[in-house]
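Notes for the one structure printed next.
For this view, one protein chain was removed and the others were kept in their places.
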Amino acid sequence: MEQIFSKLNFLTNGEGLTDITDDLNLFIQKSNFHSGIFSLTLLHTSCSLTINENADPNVLKDLENFMKSIVPYNCYESLSKDRETVYYEHSQEGEDDMPAHIKTALNNTNLSLSFQKGKIVLGTWQAIYLWEHRFNPKERSISVHIIGEKSSSSYNNE
Amino acid sequence: MEQIFSKLNFLTNGEGLTDITDDLNLFIQKSNFHSGIFSLTLLHTSCSLTINENADPNVLKDLENFMKSIVPYNCYESLSKDRETVYYEHSQEGEDDMPAHIKTALNNTNLSLSFQKGKIVLGTWQAIYLWEHRFNPKERSISVHIIGEKSSSSYNNE
Partner (left out) sequence: MEQIFSKLNFLTNGEGLTDITDDLNLFIQKSNFHSGIFSLTLLHTSCSLTINENADPNVLKDLENFMKSIVPYNCYESLSKDRETVYYEHSQEGEDDMPAHIKTALNNTNLSLSFQKGKIVLGTWQAIYLWEHRFNPKERSISVHIIGEKSSSSYNNE
């Protein structure tokens, strides 16, 4: 067993989900590891990592709509009987600031994936997404860490 | 340190939570590993993995009710001030289709557990559940992956 640490950077398009599965697999293959654990930590608190459907773009649209509806900008209504309106106290960076932190808390910052033959083990319909919760495009970094076994012969990295 | 990869299949009963703790422990014991990391990836996007209370069945009923209330079928109301009604665009497989993807995003697909003496480290009141979010019973697969140390002598697997 050996380990390797690195960092991958992604430029998001503002609010929405970006499929990063291929980039993650490429990193594994370039690192020349065959099989092991691939641990991801997204180094931010206003975007998240999620695994979801990879086929119909409407799934991503519905996911995005749901998150926006349950964590609205500016203020939201409580689900308690009195339906009080709650305002965010933290809003230094704008109306998308605090909702982004909440969406992150409802989702994941940290994934510990398995890989075999240089490829993350996923179901047929699964992809790994970087989910941007801020309005504007941002550069986002993921700490990547492999513990596993190296390939006896190199992969082609073209 | 050694590693092993496999897949476990479960038949769910349709919507609801199935306790899979014993099956997971049995896999560890049969694999003859003593201690290490047990990494689970549920290979689907309409069911999830969760750790919760193992004693009162009403906890599971309340969890299920909550998820259904916050991610209703067909459409839902926003928590923003105007309380707009939002419809799902993705509904090819029926009214339980998109809500299942959202429930999965709010829960986990991926767990990285620790085990010692052939048993997952959990609190007294914890169990690991496979949470089916579709109406009908489905066969669900979990990718299982161990990195750890083997037992010097075999466990009894009766």
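Going by the order they are written in, the chains are A and B; count residues from 1 in each one.
Convention: contacts are C-beta pairs under 8 Å (C-beta built on N, C-alpha and C of every residue); 3 or more make two chains touch, one makes a residue touch a chain.
Quantities reported herein were computed from a predicted structural model and do not represent experimental measurements.
Within the set B:25, B:52, B:91 or B:151, the residue that contacts the chain not displayed is B:52. Checked against the full complex, the one of A:92, A:124 or A:152 touching the unshown chain is A:92.
Interface with the hidden chain, as seen from chain A, comprises residues 1, 3, 5, 37, 39, 41-45, 70-71, 76-81, 83-84, 86, 88-90, 92, 98, 101-102, 104-106, 108-110, 112, 141, 143, 145, 147. The missing chain lies against chain B, touching residues 1, 35-37, 39, 50-53, 56, 58-59, 61-63, 65-66, 68-73, 75-77, 79, 85, 106-108, 111-114, 116, 121-126, 147-149.
FYI, only the chains that are shown with their structure count from here on.
In whole angstrom, the spacing between the mean C-alpha positions of chain A and chain B is 19.
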